[in-house]
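With one protein chain removed, the remaining protein chains of the complex are shown where they sit.
The block that comes next holds chain A.
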Amino acid sequence: MASIARCVRAARPSVLSTISKPIAATSRPVFYRPTQRCFSATPISEVRKYTKDHEWIDLHADNKTAVIGISEYAAEALGDVVYVELPEEGATVAQGDSIGAVESVKSASDINAPVSLRIVQSNVELEEKPAKINRVPEDDAAGGGWLARVEVDEQGLKEFEGLLDLEAYKEFTATLHE
């Protein structure tokens, strides 16, 4: 669903993105797809990877900033989310560490850091509207169900390489028989 939303944005760039483009182009010299912009003013990148614990991470073109969240598969498996425990802003965590939780049907499931990272900003909207994580779990734009904006270092980048790309993740979820 998120990928459809992104295609729509790519086909019809918003007014905001048109205005902000020149500024962004100068302030961010490394840019894979400079024509694509989303409302959250972070560069769109196709480099989304997944963990076997069903988290996703979108690494931006600067190889430093990223957005994380839980996969559509996970959101579906959880059932109706009633509460999201957000990552603590500023926290530095290692790959696999618990950074928060989602609660559904009296079950609190830990969310783990897909790579070593530092939490920059949590998606506080999820506190008020936890159901968003069911509707648009893989949307990293404003109003989406993303969990946090993060920064990764060298170690995090190395770990990122080891994660599953969309195809591999789809293959992995297809093997889960439930």
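We adopt the following convention: contacts are C-beta pairs under 8 Å (C-beta built on N, C-alpha and C of every residue); 3 or more make two chains touch, one makes a residue touch a chain; residues count from 1.
Definition applied: contacts and distances are computed from a predicted model.
Taken from the listed names "GPI ethanolamine phosphate transferase 2", "BPL/LPL catalytic domain-containing protein", "GPI-anchor biosynthesis protein-like protein" or "dolichyl-diphosphooligosaccharide--protein glycotransferase", the protein name that UniProt assigns to the chain not shown is "BPL/LPL catalytic domain-containing protein". Touch with the chain that is not drawn comes from one residue among A:Leu78, A:Leu117 or A:Leu147, which is A:Leu78.
Here the missing chain is touched by one residue of A:Ser71, A:Ser104 or A:Asn123, and it is A:Ser104. Summarising the interface, chain A meets the missing chain with residues 52-53, 77-79, 83, 85, 96, 98, 101, 103-110, 112, 176-178.
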